[in-house]
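Partial view: only certain chains, each at its native spot in the assembly.
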Amino acid sequence: MSAFTLDHVIESQQFDRDLLELVFQTADQMKTDLYGERRLAKFLDGKIMASLFYEPSTRTRFSFESAMRRLGGSVITTENAREFSSAAKGESLSDSTRIMNGYADVIVMRHNEAGSAARAAEISTIPIINAGDGAGQHPTQALLDMYTIVDAFPGVNDLKIAMVGDLRYGRTVRSLSYLLTKYEKVEIIFVSPPVCKMEGDIKAYLDKYSISWREETDLEKVAPEVDCIYMTRIQKERFHSVEDYQAAASKYILSPELVFAMKPSAIIMHPLPRVDEIPGEIDGDPRARYFEQAQNGLYIRMALLYLLFNKE
Amino acid sequence: MSAFTLDHVIESQQFDRDLLELVFQTADQMKTDLYGERRLAKFLDGKIMASLFYEPSTRTRFSFESAMRRLGGSVITTENAREFSSAAKGESLSDSTRIMNGYADVIVMRHNEAGSAARAAEISTIPIINAGDGAGQHPTQALLDMYTIVDAFPGVNDLKIAMVGDLRYGRTVRSLSYLLTKYEKVEIIFVSPPVCKMEGDIKAYLDKYSISWREETDLEKVAPEVDCIYMTRIQKERFHSVEDYQAAASKYILSPELVFAMKPSAIIMHPLPRVDEIPGEIDGDPRARYFEQAQNGLYIRMALLYLLFNKE
């Protein structure tokens, strides 16, 4: 198997097919060991992870911190990292990163500005993992999404996937699109209201890698033909009026009727949290994989932490 | 000894006399081991506790987290859990609980809405411990209160206890009342201003279990006759005017004169924090047990955590 070559985890584009397979196999191993007979070894005993969250995201933070703990490591954590660069004190991200280099062995950083993780990585002597930087990337989310797809469709051949909802501002669907180019014969259907269409840069990237895509507005039409529906939340603030929003949102709800129309082998994904776009009554359907998907975040983050410290 | 039969710790009423004795004996053992020759075994090594506090309560959180650490376990923690269910994101408690099920081995939950812990327990695959849910219950506080009483009066026979202060809104006196019904010949005297009287539901519950109770307004009259005075804070916002409040509050201060009048064998309890209702000069009196009571919270929480993971 190929070696893990990354010093930092900053964006989806860093992962080629070999790296993806290494991460996914390691995640498989983590999952097996976590619930298996043998006790998981404390691989990261004595290592310290700094959770540096410039904006709170309890869910993501807990997932990383749980991963670190499961591997025997310890954590120092803040949801107030913004204080580091407060107007009053005005410290640069670069200085903060240098300081943290002395206190921890790996930094998980959530920031409100796109590009922050990359800037920190430029000067950091310890690994930086990007846990979301504003409108930028959230690569571990993309990896857990892709891992969930690979788990359901090993090989990912001839996969037809619908991405639904707010595609224009949705970080997850953008990052996942990058990763899908690593697989063959993938077909993406972007399903959204006209105001939330996928941006041109992603479409150009897909074209470059010969990934076929098309755009639709009608979820009802698309549901029966795809192997995977990736739902996202439509955000109120994108619309000019409440009426416009409600009209749009109601069209992108995965109702029991729509689920009934889906292929039996298809899967339903959602980055969570959800609001109304997937009703609770769907949760029991074997195609609903969004909780499993969230859980996969733990294995993926365990795998990344393990690999960053075991690069032979 | 009876086995620990609970999957979750949600309310005082779950504990019958056998369970109480099991918890208290385990707490005794924890206390002994913690300060004994032998080093306390890391019973919960590798286990993760999630502190999910929808409202901050540093004291309670620290008590739980210290208990988990003492047993060798680790902790992921937030005082911003409300963010999970923020208006903007609108996630349900049920979804949050499911997600946390994947990241932790036990959840300690503090919530602002009564009934939240019970709702989380309904769908959780890992133990939920209620660390206070709004106007609802705070069962571990009730257990540590009862443990403090049992420690002073083994058998709890013929115990006469005065509950003093804000009985109407005080969660602790309500929960403790439930537990006192498990013992024989207990007599409760509710001492409060008229606007803060104990509610009817508790009185009915006591009647059902043949626990004798009466109401008084004069602490001076009651102090000499009881084995235990359980003081609570009277809250300003219950009164129509500042004058009314001050008049009431001044009557429910445990002055040195009142303490002098108490039985030598009696004990003084308070759930803390206190304001003026117990002056600092009382702290040195051997009857003052409120700091010991707070400390007992650690042993009780260690016992519960231990038992939840060791149900043979």
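Chains here go by letter, A and B, matching the order in which they are written, and residues are numbered from 1 within each.
Everything below uses one rule, namely that contacts are C-beta pairs under 8 Å (C-beta built on N, C-alpha and C of every residue); 3 or more make two chains touch, one makes a residue touch a chain.
Not measured: the values here are computed from a predicted model.
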Assembly copy number, counted for this structure file with 2 shown: 3
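To be clear about the criterion, only the chains that are shown with their structure count from here on.
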Angular offset of subunit A relative to subunit B [C-alpha, multiple of 5 degrees]: 120
Interchain centroid distance [CA atoms averaged], subunit A/subunit B, Å: 41
Subunit B to subunit A touching residues, read off their complex: 46, 48, 50, 74, 76-78, 80-81, 83-84, 89-92, 94-96, 98-100, 102-104
Subunit B-facing residues of subunit A, complex: 39-40, 56, 58-59, 61-63, 65-66, 69-70, 74-75, 77, 79, 272-275, 280, 291, 294-295, 298
